[in-house]
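Right, subunit A next:
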Amino acid sequence: MLIQDNLFLTRSNPSGNGGVQFLYRVKDYGLSALSGPQEEISMIHWEVEVIKFKDPKTAEFEISHTTELADKTLKFYSDKSLNEFIQKAFQYFEELDSLEKMLPNESQQS
Partner candidate 1 sequence: MSLETLRPSPAFADVLPIEYRDLVEHGPYNNRGGDQSKQTIKVTDMGKFKEVIEEHPMCAGCAMTLFIRLVYIGMPNPEHTIVVGTAGCGRLAISQASVPFIYGNYGDTNAVASGLKRGLEVRFPDQKKDVVVMAGDGGLIDIGFQGLMHSWFRKENFTTIMLDNEVYGNTGGQESGMTNQGKVLKMAPRGKFGEKVDALGLAKVAGVDYIARLAPTNPARVARTVRRAIMVAREVGHSYIQAYTSCNIEYSIPTPDVMKDAFEIEKERYGFEEIISPAAKAYLDEVEKKPKKKKSD
Partner candidate 2 sequence: MANVKGSSVCRTATDEGKPADWVPGGEKQTVVDPMKMFHELPREKLFITGSEAARESMRRANIDIAIAYPITPQSESMQQAGYLYDEGYIKEYYRAEEEIGTFSAISGASRAGVRSLTATSGPGLMRGMEAISSWPGARTPIIMLNMCRVINTPLAIQPDNIEMSFMLNTGILLLHAENQQDFYDYPLAAIMASEQVDVTLPAVVSVDGFFCTHARGPVEVTPEEYKLPPRDGWRSAVPAMDNENPPARISRDAPIQKSNFISYHMHSSWQQEVFAAVERSAKYFDKYLGGLIEVVNPDAEDFIIASGCAVSQAREAVRQEGEQGRTVGLVKVKSIRPFPTEQILDAVKGAKRILVPEFNQAGWLHKELCAVLYGRCNAVIKDGPRVFGGMTMPTEMVLEWLAEFRKEVK
């Protein structure tokens, strides 16, 4: 099972292609982890996107390929490897948040 911390939403794949999407949220950033159906069950995997939420309350987001975590859609073939990535991402998002909070302060000062 995937890490349940910071799990913002679990829903069926909104594209309608079947499977489940987990949305993790740490402040404004997060991860979308999607596991869809495969004709060969052994080919079932995770497709993971780093996402940036548009609104503090809703699940609306855009895919972000500009962070240091990922510049493309990532694939994971085991829950274990994905969980390791999720842990790393959480830490990164916390840092990113504090970094981004500092930025406007700096600009105000200048």
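FYI, a residue touches a chain if its C-beta (ideal position, glycine included) is under 8 Å from a C-beta of that chain, and two chains touch if they have at least 3 such contacts; residues count from 1.
Selection rule, in plain terms: all candidates are chains of the complex that A comes from, given by their letters.
What you are looking at is a predicted structure, and each value in this text was computed from that prediction instead of being measured.
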**Request:** Just give the number of the candidate touching subunit A here, out of 1 or 2, all from the same complex.
**Result:** 2
**Item:** Footprint of candidate 2 on subunit A - complex, ascending
**Value:** 1-2, 9-12, 14-20, 35-39, 41, 44, 57-60, 79
